[in-house]
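One chain of protein is taken out of this complex; the other chains stay put.
Here is subunit A:
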């Protein structure tokens, strides 16, 4: 299913592959996801798609270790890489923008004298320099999401998870987030991102994971998925007919 992803970057990076083996998630006896097998390797931008309730967020939370599977195994084949996650609604601390960043640096063990400079650098990179001292919670939605990306950027993740990071943003803010995603990827970060915006997936995806009703329908390189998806569900999804 995923052996078609043989691109040069597959072997070039030292990021450990991530393997889902017969993973299921159940809640009070109700199956929510799986059983699911999936292997993500290399330095790709993988977009997870599917209608609401398909299990996209669950997949990301399992991958990032925020959720343990009810059965099966999620494991890194090698050293666990540095990871960061950007959520649909950014969770920012009730502090200034820059203090949100220095906090992340403190947690990751960065020596105190370096924190401010590195935080300022990240703020500038994401166009937030003038907002340095503003309380993070009163920034606009787009600014908050950029701050969350700046925070992720500082921890130099090898794998970045993004859970519908643009679903509540206006077009300009969406563009900023997408550019940031490309920046991360250029720096050698593997991307795993959920979206239900087909055009966004077209712009960003190297490969697409399609989920439907908690099951993995297909994992296909993007150019193939958007021209001739292998499954009837994939075709229906592209036509906008796959709901619930």
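Here is the rule we go by: a residue touches a chain if its C-beta (ideal position, glycine included) is under 8 Å from a C-beta of that chain, and two chains touch if they have at least 3 such contacts; residues count from 1.
Everything below uses one rule, namely that contacts and distances are computed from a predicted model.
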Chain left out of the displayed complex - its UniProt protein name, from "Tungstate transport system permease protein", "Cbb3-type cytochrome c oxidase subunit", "Succinate dehydrogenase / fumarate reductase iron-sulfur subunit" or "Oxaloacetate decarboxylase, gamma chain": "Tungstate transport system permease protein"
Touch with the omitted chain, as defined above, among A:40, A:58, A:74 or A:104: A:104
Given A:15, A:48, A:62 or A:85, the one touching the chain that is not displayed: A:85
Residues of subunit A in contact with the chain not shown: 61, 64-66, 83-85, 87, 91, 93-95, 103-104, 107-108, 135, 137-138, 151, 155
